[in-house]
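What follows is one structure encoded as structure tokens, with my remarks underneath.
What you see is the complex with one protein chain gone and the rest in place.
Labels A, B and C are assigned to the chains in the order they are written; within every chain, residues are numbered from 1.
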Amino acid sequence: MDLNFTLEESAFRAEVRNFVGEKLPAHIRDKVMNGVHLNRDDHILWQRILHQRGWGGPGWPREFGGPGWTPAEQYIFEEECAAAGAPRLISFGLKMIAPVLMAFGTPQQQQRFLPKIMAGEEWWCQGYSEPGAGSDLASVKTRAVRNGDFYVVNGQKTWTTLGQYADWIFCLVRTDPAAKKQNGISFLLIDMKSPGVTVRPIITLDGAHEVNEVWLEDVKVPAANLIGEENRGWTYAKFLLGHERTNIAGIGIAKRELARLKRIAAAEGRLDDPLFAARVAQVEIDLMALEITNLRVLAAESAAGREKKAPGPEASILKIKGTEIQQAITELMMQAVGAYALPFKQADIGPDYAANLGTGYCNLRKLSIFGGSNEIQKNIISQMILGL
Amino acid sequence: MDLNFTLEESAFRAEVRNFVGEKLPAHIRDKVMNGVHLNRDDHILWQRILHQRGWGGPGWPREFGGPGWTPAEQYIFEEECAAAGAPRLISFGLKMIAPVLMAFGTPQQQQRFLPKIMAGEEWWCQGYSEPGAGSDLASVKTRAVRNGDFYVVNGQKTWTTLGQYADWIFCLVRTDPAAKKQNGISFLLIDMKSPGVTVRPIITLDGAHEVNEVWLEDVKVPAANLIGEENRGWTYAKFLLGHERTNIAGIGIAKRELARLKRIAAAEGRLDDPLFAARVAQVEIDLMALEITNLRVLAAESAAGREKKAPGPEASILKIKGTEIQQAITELMMQAVGAYALPFKQADIGPDYAANLGTGYCNLRKLSIFGGSNEIQKNIISQMILGL
Amino acid sequence: MDFEFTEDQRALEDTVRRFVARDYTFEKRRAIRDSDPGWSREVWQGLADLGVLALNLDEDYGGLGYGPQETGLVMGAFGAGLLLEPYLAAAVIAPALIRRVASANFQEEWLPAIATGAAIVVLAHADARQAPVTEIGGNLSGRKAVVAHGGCADLLLVSARTARGETGLFAVTSGAEGVHLRDYPTLDGQRAADIVLSNAPAMRLDAGTHDATLEAIEAALDIGLAALCAEAVGIMDATVAATTDYLKTRQQFGQPIGRFQALQHRMADMLLHLEQARSMSYIAALHCTDPNRAARRRTLSAAKVTIGQACRFIAQNAVQLHGGMGMTDELILSHWFKRLTAIEMTFGDTDFHLQRFARLSRAA
Partner (left out) sequence: MDFEFTEDQRALEDTVRRFVARDYTFEKRRAIRDSDPGWSREVWQGLADLGVLALNLDEDYGGLGYGPQETGLVMGAFGAGLLLEPYLAAAVIAPALIRRVASANFQEEWLPAIATGAAIVVLAHADARQAPVTEIGGNLSGRKAVVAHGGCADLLLVSARTARGETGLFAVTSGAEGVHLRDYPTLDGQRAADIVLSNAPAMRLDAGTHDATLEAIEAALDIGLAALCAEAVGIMDATVAATTDYLKTRQQFGQPIGRFQALQHRMADMLLHLEQARSMSYIAALHCTDPNRAARRRTLSAAKVTIGQACRFIAQNAVQLHGGMGMTDELILSHWFKRLTAIEMTFGDTDFHLQRFARLSRAA
């Protein structure tokens, strides 16, 4: 056992660190470091900077233009980006639809879509959730009816993260209403500019507009935009859900935010409060442990080889602990400043660092709900790992 | 709203306090105050002292020789007894079988059994649980077959608390094996001296002998010892389970043990440790709140009147919090002394107060398991109070 | 021992509940929140007409002469409706402080105006760390931080360090020269203000005995704390009820999600927190006027700990059990969440009170 990174990996880390240090625009870094929401341009600018360096698809194999990094290298890359205050990569294109296209797409689909994802030219969003479905993703009600070379799609998607920026949406649609639940679902790629597509904002409890409802009314979708076979969409959907959970622990981000918590707590004199100091220590320790747990899962996946690339049920452990830690950090940051965490969207009241702490706490409540609620993750652990 | 006791109640409290202060034997008090197990004689001696004062059946109505106290008076009585280091009343006779006899027993049964319970002349134990049944009490397997004026009983009971001291056991037995689960059960009173009754100790993780297996092999039980009607035993059993939960929160005991915890922590200098002091404060606060919650439940029951005397589902709240608090106190006492909590059954190693803290912690793990596990209590709350 | 409320008390609570149900719907509240001042003078006048602004005032000054128990009932009802108007600040804390500190003349001038809604008076106590308010020659300078409802006050009761190094209490007209109010919304939709004083003219209210003034401010804030606890219980009551209903109606995997045992047990835990919090809010109401300072503060700290922990547990889990819906601005649930979050941090957070309780218990 050796928990050190190899010399090559350490050199790679230095290379990433240098690159991000040089190329990350200061205005983006400042936003990230202070918990300010990024806009579309911020994300796209950073994606294009990475793409210029050949790092536009960090998890992609060489054959599709990716750097062909090992899981350890991907981990190092994301950790360094997070530490330096780079934006989180927008996963809907890079980590969700791209692996599906690589595994199940036609060569035409691959050529049409993959390069634009990597280049930051097309923004994707996810059309899985539907109103009332919640964790029960297979209860898809959106209908797609084949009509010659087209499908005609009607229905509604919800919780569509950053759908207001998206050029394309990948959707689960029901193509065989007679079939049982998981069967009869197909996987369609839909141009957001198609007539009949309407995006309506959902404002969340922190006052932010991150998620949306997407209404689909008689939307014509070329049959060429079907992934794989009709009615086998659930297979691709599950494959995608597996990939969604790479880097699910968010170690790099949590480390950056922990450092911010410690700076804020020190500035507020809260580390002299033994109870507060103990709470900070607890989350720091939990994060130390989770980092190793994450590396263990990564190593096991690497050992299992390329063919079994989607994370196993162990990813549920990372999801639960990772989200708990991130939520605990936002809560402690808010508590550290006390009253000055309460002013709502006021940049110039109280200390600079206090401005987004109340809304940050509220916003991160989503982490234990979205992406498979933590309750669903515990079901997975008890069934898939423990066999209960 | 007025959270003060009435003048009469306060006078009653003083009367109880004086009596217990005068009459409680010192050797018993010292054992209780130091967490030492009491033996049969200790319990019986105290019961007889109470009986001489006319307080042998604190929860009993006057018609059966009890003092006819209100719920508030019973509460005060138990609180004062606990504070002074008096033994907990052995509930199997006084609080379990006695109410059943009063409600469902024949006059002959009442006259035969009740006076001896109150006088501390006969010790009862409970024959509900069976091996493998756990929380599923209605899955009774012990068989009773009617044969003329007798039942012949075969089967096995378990977790029989203090069965080694008992003169009588009240048992659930199956009299109609064809009937569905809750039906076909009868409620029998069995003399522990009957041929075919064998008591085998179960040693618990603290090394103590508190619970037993009771084996019943061709035990002849007079039909006159049947409570109520044959095959209707589940009705009486449920009635009894309701009564078992009076004073379930254990406020008086918890207060006494909290005071002990604070003495020990002060002696060990642990209150200077801010984390430890905060943990002690937390349990003290929880107990303050639970005391009021308990009084609220008591007041609601008093208001509901005599006819509805068995505690409602609110008792589950008291059971859960009360056991959590008592367990937390034993854990903190153990942690307060550190290493000297480890010597096993050594009275003369380390400080006097340390001797029983390790085993005390172990022993009280039972509280959240026995008497309806805390998980069962949460089922009750969610179903009976919340309607889920 | 008696946990029943009197008929009078019940009637008062019903009145306020009906007012909230009819005149303070969630939609109405949203419109008020989104309005420029962020509160409604019309609603305030409605409360005056109901008589609840006079609840805590002596009958001599047009008040009803009620106390913390009645205030608690009113606060609970306002809590469920998430009242945005300055009831706690202006109808509970300020009158309690004025009664304890100010001259008879001042009381005669201001208390009846508070009762009729004609004047809004708010205590500004917490100093901004870098700029504590000090008095020089009868004028005040410095900054008060995050003063709840400070922006709508006609008159501010400002604590300040006097030239003699003591704490004094001063009346400052909010429109006076040298008074700059920076009014803003807070996370929970309420309003607060930072108040910057630059040589602002002020009138000394207290008799100039440092300890008595500090104790009066503390006493008023303790009454406020008990009222805040009652508000929290009102919100948590509503939150637990709404979440229970949601679990009964929301279907997933072919059944109501309330059938899932893990969620049932979570709800049971929420109920445990709620009932313990309710018990401590009763205790807080009964003890918040206890003249024994140490005993009073120990009890109030215990209450704030219990209620703060309940706020956190119930708020977080109510959102969690509502799933995505719990995250939306559209349901009142997320607004309860935010108010409970703010309450936990108001008048000292859980850690503060836990440690204060430990200190006071040890000294006792």
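Just so it is clear, a residue touches a chain if its C-beta (ideal position, glycine included) is under 8 Å from a C-beta of that chain, and two chains touch if they have at least 3 such contacts.
None of the values given here were measured: they were computed from a predicted structure.
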| item | value |
| --- | --- |
| Touched by the hidden chain, restricted to displayed chains | A, B, C |
| Selected from B:113, B:236 or B:340 as touching the chain missing from the view | B:340 |
| Option from A:179, A:288, A:304 or A:347 whose C-beta touches the chain left out | A:288 |
| Candidate in contact with the missing chain, chosen from B:103, B:145, B:202 or B:300 | B:202 |
| Touch residues of chain B, complete complex, unshown partner | 129, 132-136, 158-159, 202-205, 207, 211, 273, 275-276, 279, 334-335, 338-346, 349-350, 358-359, 361-362, 365-366, 368-370, 373-375, 378 |
| Residue ranges of chain A at the interface with the undisplayed chain | 1-6, 9, 72, 271, 274, 277-278, 280-282, 284-286, 288-290, 292-293, 295-296, 299-300, 303, 317, 320-321, 375, 377-379, 381-383, 385-388 |
| Touching residues on chain C - with respect to the absent chain | 260-262, 264-265 |
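Keep in mind that, in the parts below, only the chains that are shown with their structure count from here on.
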| item | value |
| --- | --- |
| Longest centre-to-centre distance from chain A, chain (CA-based) | B |
| Central chain (distance from its CA mean to the mean of all protein CA atoms) | C |
| Euclidean distance of C-alpha centroids - chain A vs chain C, Å | 39 |
| Whole-Å separation of chain centres (CA-atom averages), chain B against chain C | 43 |
| Chain C residues counted as touching two or more neighbouring chains | 263, 354-355 |
| Numbers and ranges of chain B residues touching at least 2 other chains | 274, 278 |
